[in-house]
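With one protein chain held back, the other chains of the complex are shown just where they sit.
Per-chain numbering from 1; labels A, B, C, D and E assigned in written order.
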């Protein structure tokens, strides 16, 4: 796995553990809800991950975009599907989104090249 | 059709025509792009409309939410699918989204009752 | 009670019930969390309501501002405390916040005059 | 003057007076700064009003857009200049801005027809 | 003091001086107002810093969060109080806030370990 992906996941894991160790009930429940919300239901996991991806892009959260790109990759989402999702986010969110689109494109390429 | 739906669509149509009549090239092309972005491609129209809906909700744009709810309704999206999409938007966007969720719920109910 | 306050609360109550009746688990849990987060803990209810107020103002959510103004009013927060909270929100959030500050000021005055 | 313009200005004036009467120093200084920031300097009043207009549009504040449209109108800004400014805001801010663009277009037309 | 805290403060100080040296009146007054807004008044410095912290978190400004965490630390705010404030910000602002919450948690831990 490329170093960007690995360090992103490692850092995310360590800080999540730090936060959860503080045992703030509201925060810990938000973390739980986050896991539940993307489980299969009336919509498939794949569709929900695309929803998470576009929401993250228009809100311009690089870490959230990376997280959902990774889950999309694991769910077998194709490159064309990812880019159509990113295109809707770029249109809805405007050119202010483009720097985040650049970082998304770089991360997606790393995922493709990660041999995972 | 209920009066909220009708007046929303009428107002939207009239003001779109006013804007397009000004013949600003950049604005008119953005309007064109908006039509193209939601056409079927690697992703279905239905999935794209759900992406538009969740993006609109997290960006807290009532008119955009109403527009996509209406297109979702026309595409035969089920209530459970709409609410799962809204739930992801509410989780990602936070409780600040709830007033917009309220207005979305009211508009969706009008669509259901519109006998259309 | 003045009509603005009453209609705000009535509308809020009806649409909350509509949303909760749909039984989407994620949404219903978010509503639950919202109740828990403002309960007394290391911080008092009053301080938490002021936190909710300033967060609502900088995110420019009129309905959220009204809701927290009302709870502040019920908690006995003074006008000077409310305005200091609003002033921090206006400074942090910028002049774009001023139209929301206007509506907050009008609603606070109604609360004061509501004889409640 | 049309009723939308008149009621907007009347409401704005009354609520500004209400806020200023509370004598919160930070808020009152923000109001003062707002007056100073748009005065002629290295940049002309006209250019500064266009800056205020585009900032208001991308931040999606209808009241702020209306205020700057009115000042632009008084400064003799042409319709083409207004629409080029709005087009940059729509491109930078994305299609989420379009509902605000609609309301801006309606208000600008009222200004043109106000015979002022 | 840990290197993250030190470099943050050093960089902040140098660039503030650079900005103030340009003598733009509006900017310099905004900097002044920022100092005044958090002074003791009807609300205590501690409460105002918590207001600044939650506003910074929901607006997802890492530097602003770090600044207010540092002032909270100096004011003797407890960890439970900090986390309750962060929990309200995470609930109001949604899961999009979580990456900023992670960086806040890491910075708070550095403050605790700084031996200051």
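Rule of thumb we're sticking to: contacts are C-beta pairs under 8 Å (C-beta built on N, C-alpha and C of every residue); 3 or more make two chains touch, one makes a residue touch a chain.
Since we're looking at a predicted model, the values are computed, not measured.
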Contacts of the hidden chain among displayed chains: A, B, C, D, E
Residue of D:5, D:19, D:72 or D:91 in touch with the missing chain, whole complex considered: D:91
Touching residues on chain A - with respect to the absent chain: 60, 79-80, 83-84, 86-88, 90-91, 95-96, 98-99, 101-103, 105-106, 109
Residue numbers in chain D that touch the chain omitted from display: 33-34, 37-38, 41-43, 47-48, 50-52, 54-56, 58-59, 64, 78, 80-81, 83-85, 87-89, 91-93
Sites on chain B contacted by the missing partner chain, in the whole complex: 25-26, 29-30, 33, 36-37
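To be clear about the criterion, only the chains that are shown with their structure count from here on.
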Partner chains shared by chain B and chain C (touch criterion as defined above): A, D, E
Smallest count of steps, each to a touching chain, taking chain B to chain D: 1
Of A-E and C-E, whichever chain pair has more C-beta contact pairs: C-E
Chain D and chain E: spacing of chain centres that average the CA atoms, whole Å: 31
Chain A-chain B separation of Cα centroids, rounded to whole Å: 23
Multi-chain contact sites of chain C, meaning residues that touch two or more partners: 25-26, 30, 33-34, 37, 55-56, 59, 64, 80, 83-84, 87-88, 91
Graph class of chain-chain contacts, one of line, ring, star, complete, other: complete
